[in-house]
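First the structure, which I've put down as structure tokens, then a few questions once you've had a look.
Shown here: the complex without one of its protein chains, the others still in place.
Labels run A and B following the written order; every chain starts at residue 1.
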Amino acid sequence: MGEITLGQYYPTNSILHRLDPRVKFLGTLVYVVSLFLVRGPFGYAFCGAVLLVLIFLSKVPFLYVLRSLKPILFIMIITMAFNVFLTPGTILWRWGFLKITEEGIRMAVKMGIRLVFLVTGSSIMTLTTTPNSLTDGMESLFGFLRIFHVPVHEIAMMMSIALRFIPILTEETDKIRKAQIARGADFETGGFIKRMRAMIPLLVPLFVSAFRRANDLAMAMEARCYHGGSGRTRMKPLRYERRDVVAYAAMAAFLAICIVFSVTGL
Amino acid sequence: MSIIRASRLGFDYIKYNDESEDAEKVKAISDISFEIEKGDFIAVLGHNGSGKSTLAKHINALLVPTSGTMWIDGVNTAEEDELWKVRQKAGMVFQNPDNQIIGTVVDEDVAFGPENLGISTEDIWSRVDEALGKVGMLGFRDRSPNRLSGGQKQRVAIAGVVAMRPECIVLDEPTAMLDPNGRREVLEVIRELNKKEGVTVILITHYMEEVIFADRVFVMDSGEIALEGTPREIFSKVDELKKLRLTVPQVTELAHELRKAGVEIPEGILTIDELVDALCG
Partner (left out) sequence: MLIELKDVCYTYGDGTVYEVKALDHINLGISEGEFIGLIGHTGSGKSTLIQHLDGLIKPTSGEVLFEGKNIWSEGYDLRSLRTHVGLVFQYPENQLFETDVITDVMFGPKNEGLTPAECEARAAAALRQVGIPEELYKVSPFDLSGGQKRRVAVAGVLAMDPEVLILDEPTAGLDPAGRDELLNQIRHLRDKRGITVVLVSHSMEDVALYANRLIVMDEAKIAFDGPPRKVFARYRELEKMGLAAPEITYIMHALRSRGLRVDTGAITVEEAKRSILMALSNRNSMKDGPL
């Protein structure tokens, strides 16, 4: 009901929550790159330790953070299985055409760790940043693309409107679905074709409603003097604070250490 | 000088028929003239399709007349260079609160209008605070609009218009989708704005109880102003209103029925107190 927690924003007040969204976005980028830089066990241990510190700083419960791994669990198992069974090398165990190699295990563990760190790392960003301020951050970060005639403001506006209307349309879908069930519609049984056809009474009203809403919204925006991004000021402009500068410095240090790990192969 | 002036206003739109190629001209409003003074509270009544909404959109320059002229504070709404000035002077609140809230946080939505006007961040903050205070929603500034009641959402929408400091506010059936409590909240806010801030209000509605507070009432029918007068004058015409697919408040209807039955009471009774005084005075 109501809110969709896109990226599962976790409302609390931590230093990570207060950071500028641009810092968090770039920070996530740096972290992801570093995961592919480091190669040895110490490198991974270092990245893991940093991750633990970040989770601690975010004040988001540890188990809540781990929940973000659930949707990729399946992909992870498949990838690891492929690596374990299909990597050629020193054979440890064999059954029929299946064989497990030392290199395979090493590869799988590496992949697994990378994937877990990558997903956990990026979910720290979405857990501590509202979708809205993330949109603002991206608009500001990618603002330079405007010189290449990329409609940065318009894209950001579209994203934030989408964020506002997703819960409304979800609720509406549920209402229309129930209304059609009350008229005897059957969304559950039958083959693929029948089910697709059964969606028409749901999709047509949904599209009609979405168009009507879009039309209304466009009119309401015009009535409030909206005329694109030029000449527009902001109520909450993004401004770097001292903590953001400190965060950038920490980020640079982290990257430097990872490069060292990468070069030494530790 | 009057804040809103319409002279022989007309608006046609072209309706295309699926089967036949010929386009059909439909008159949404025709030959309407009126003047509204600064600080007035005007109520506009009329059944669905009587042209009320079309008229409302002319005041905000969302529509430009196909004949005649509309002036807002002396500015002709047809002049494209003055468009943003007109829209700043005449704010508009629509029926469905969900479809006019743009922000995902209450105060960010209220800031949307001022942001478009290009004023400084400090000014935006003070205007947003002021506007939220006027509609009694300051305590909800960090909330998501999706978590508010209908009446609260509509008050946020009103604050969004108030933050642009308009001379007049046009409200197009702002209470149609609300429950009685939401309706009461919104109406109270509108009356406050009119009385305390002197904002000119044009309230379009189906609810007869909301008309009682107006200085003047326009009743629209097939694109024209069919009746005009004070609420008392309008509600004296019970039978005429019914012909225009409208009703009167129950107390007015009861008084009318009693009069018809021979009881000596005045026409156009609007409140319970008036009726009680007339019967027991």
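Methods note: a contact is a pair of C-beta atoms (placed from the backbone, for glycine too) under 8 Å apart; a residue touches a chain by one contact, two chains touch by 3 or more.
Predicted, not measured: the structure shown is a model, and the values here were computed from it.
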Out of B:G51, B:G113 or B:P249, which touches the unshown chain? B:P249
From A:A49, A:I77, A:L145 or A:V208, residue that would touch the chain that is not displayed: A:V208
Which parts of chain B are in contact with the chain that was left out? 46-49, 95, 149-150, 173, 176-177, 179-182, 206, 208, 242, 245-247, 249-251, 253-254, 257-258, 261, 263, 272-273, 275-276, 279-280
Where the missing chain touches chain A, by residue: 1, 172, 175-176, 178-186, 200-201, 204-205, 208-209
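Heads up, the rule we're going with is that only the chains that are shown with their structure count from here on.
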If you look only at chain A, which of its residues touch chain B in the complex? 2-3, 130-132, 160-161, 163-164, 167-168, 212-213, 216-217, 219-227, 231-237
Would you pull the chain B residues touching chain A in the complex into a rising list? 60, 62, 84, 87-88, 91-92, 94, 96, 98-105, 107-108, 111-121, 124-125, 128, 144-147, 160-161, 164
